[in-house]
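Of the protein chains in this complex, one is absent; all others appear in place.
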Amino acid sequence: MSMQAWKILASAAAVAFTAAAGPALAADPIKIGSFLSATGPASFLGDPEKKVLEKYVAEYNKAGGVAGRKIELVLYDDAGAADKASSFVKRLIENDKVDLIIGGSTTGTTMAAVPLVEAAGMPFVSLAGAVVIVEPVKKWVFKTPHTDRMAAEKIFADMKKKGITKYAMISENAGFGKSGHDETLKVQANYGMTLVADETYAPKDPDVTAQLTKIKNTAGVQAVINWGFGQSPAVVTKNYKQLGVAAPLYQSHGVASKDYIKLAGDASEGVRLPAAGLVVADQLPATDMQKAVCAKFQKEYQADFKAEASTFAGHAFDGLQMALAAISRAGSTDKAKVRDEIEKTSGYIGTGGTVHMSATDHMGLNLSAFHMVEIKKGDFALSD
Amino acid sequence: MLSAFLQFLISGVTVGAIYALCGLGFSIIYNASHVINFAQGEFIMIGAMTAVSLVEAGVPMPLAILLAILVTMAVGVLLEKLAVEPARKASVTTLIIITIGASIFLRGLAQEVWDKNFHKMDPFSGDTPINLFGAVLMPQTLWVLGTALLVILLLAWFFNRTLEGKAMLATSFNPLAAQLMGINTKRVLMLSFGLSAALGAVGGIVITPITFTAYDNGIMLGLKGFSAAVLGGLGNGFGAVAGGLIVGIAEAMAAGYLSSAYKDAVAFVIILLVLVFLPNGLFGRKGTERV
Partner (left out) sequence: MSGLSRWAGLGALAIFLAALPQALPNNYYVDVAVLACFNAIICVGLNLLIGYAGQISLGHAGFFGLGAYASAVLVNSYGWPPLLALLAGAAIVGLMAFAIARPVLKLKGHYLAMATLGIGIIISIVINTEAGITGGPDGIAAGPFSIGSFKLAGERDWYWLMAGLLLATVWLATNLVDSPVGRALRALHGSEVGAEVVGVDTARYKVMVFVVSAVIASVAGSLFAHYTPQLTPTKADFFKSIELVTMVVFGGMASTFGAIVGAAFLTMLPQVLTVFEDYEPVILGGIMMGTMIFMPKGLVPTIAALFNRRRP
């Protein structure tokens, strides 16, 4: 991609520092550290995140870096294990002496890093979903993805519109599924919802018809929510169709990628889920400020990796942009200043929505960042 | 709730047949060498991934399946030649670590040769559910069951009626005596790896329309296959199938009637209880092993 094209796509903040770059100074590079679950059970998240960080750091460097300094990315693969993550975070802080950390694909790996970055005073942008990461607010910790609680709220809001009050839940007994399950239970009362059947399964289970049969035979189930990612939601969706369960099926934002539709095939027809603007970028109204950002990102990602960008790829993109913009505004890599600038991020338009951070909100997204989509004819269709 | 029970049973048989096919591979290698190959799950994955990628590349399904089986067999034979045979005299524990190393190696290789995404394969005869007294059965389940049955019959014929098979059994029973009788025990070992790799590939391909496949799918299938083989009694093909079905049905019944969170634990508790009372599994016997 040419430097020209890059400038156009970059958000307002990015443009500001690209312009300020000018002739490269012989300064030390900005060191960005990262630990991601690029392999292992959460590679679904970590792999696209890694691709995005590597790609865009290279892009920034081609464009002259940030504030005249090149960017150096130090990236480790924690394979989804929290103890490996904490070792790598120590390595990033103590040995690589990075200026800022973007990473933590899962809530477990993120929470392993939190005490370390807090103690070291290291700005940290997490790419994981759970609410606990930013609630209560931790001084040095920020996150880019929507929370699973927001996804649950979005689903409930949609159910409420349809007059549904009793629902069943089937969730994966691993990090994402468990956390989504728990957050759903926490907010159900706000929407007047009652859980009538609660089932789980293991991430690699080849068949979940036993659990779904139980749900099917439970009286009064008006809708079913599935929490999980990877292959399991596709297995659930297929089995759901095979059993001919009549109630509508809701998936989480964890399946918001074309891979899910490809795997589940026709069975995914009619499934509803909350998703970031990224997956329906072309359907957003022209007035939606996210439209251009998402479309550009999607196009570039596909050009490089021959696959559709998932929302997880988008989280890494947003994290990198916000972090570099903050460094640019701070005019240095002084950790305290960079932290303050990240906290002042306001009006950044990313793939996940428009971000307004504050001292009390280290995520800065609200429910409007989510769209309700329905799968129609093998594609996501906006259905707000 | 007869239909619910029937549905749990079908779910259990579906899953159980998958475990059974995976368990059979463990049994063959054990029969020939008393080695437990912890890379058996990777054979399953390689078979499935090769077939899927060939089909995606436009190769007709039957040819893709045949090629996938051959590729996996080659991997199995290479593994035996390069890693297992040189360490033939090492202890059982050392061999276990070698095959675990092999599984990490093959998984890492698969992640580079292919990718980390999930892949699907179309069911062999459509996906219209068959209705059985209010419960539904997918045609692919019949394929899995039929394949398992066919494999057992073929294995029984192979071990009892062919010279190669008899040589394999003899080697397992007493390698030295077999060698003295003029049996090439090295060849037998190689043959057993090739055979179980082929079997793994067949299993992997037949189950993919149900389970999908990815570079790391071999771990869970290998673990469950091993459990099935041990529960049934190592070296006993019929036992591996029975073991697989018991584990699968136990999981489904536990999910249906007890708690889905503890379904895997229930299966392992059953295995433990069986082993306490039958230390050689359900159908395993010391000494003479027949299929």
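So that you can tell them apart, the chains are marked A and B in the order they are listed, and the count of residues begins at 1 in each.
Going forward, a contact is a pair of C-beta atoms (placed from the backbone, for glycine too) under 8 Å apart; a residue touches a chain by one contact, two chains touch by 3 or more.
Being a predicted model, the structure only gives us computed values, none of them experimental.
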Among B:L66, B:A87, B:L142 or B:A156, which one is in touch with the chain left out? B:A87
Among A:L53, A:A130 or A:V271, choose the residue that contacts the chain missing from this document, as touch is defined above. A:A130
Touching the hidden chain in the complete assembly: which of B:T14, B:S103, B:T141 or B:T171 does that? B:S103
Determine which one of A:P123, A:G175 or A:G352 touches the chain that has been left out. A:G175
Considering the whole complex rather than only what is displayed, give the residues of chain B touching the chain that is not shown. 30, 36, 83, 86-87, 89-94, 96-98, 100-109, 111-112, 223, 226-227, 230-231, 234, 261-262, 264-265, 268-269, 271-272, 275-276, 279-281
Tell me, which residues in chain A touch the chain that this view leaves out? 38-39, 76-77, 80-84, 86-87, 90-91, 93-95, 107-108, 111-116, 130, 132, 173-175, 178-179, 182, 200
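The rule is short, and it goes like this: only the chains that are shown with their structure count from here on.
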Chain centre separation (chain A, chain B; CA means) in Å: 37
Note: in the complex, chain B contacts chain A through residues 1, 4, 7-8, 10-12, 14-15, 18, 111, 116-118, 120, 127, 129, 136, 138, 207, 210-212, 214, 216-217, 219-220, 251-253, 255-256, 260-261, 263-264
Interface with chain B, chain A side, in the complex: residues 39-41, 43-44, 47, 173, 199-202, 204-211, 213-214, 217, 230-231, 234-235, 238, 242-244, 259, 262-263, 265, 307
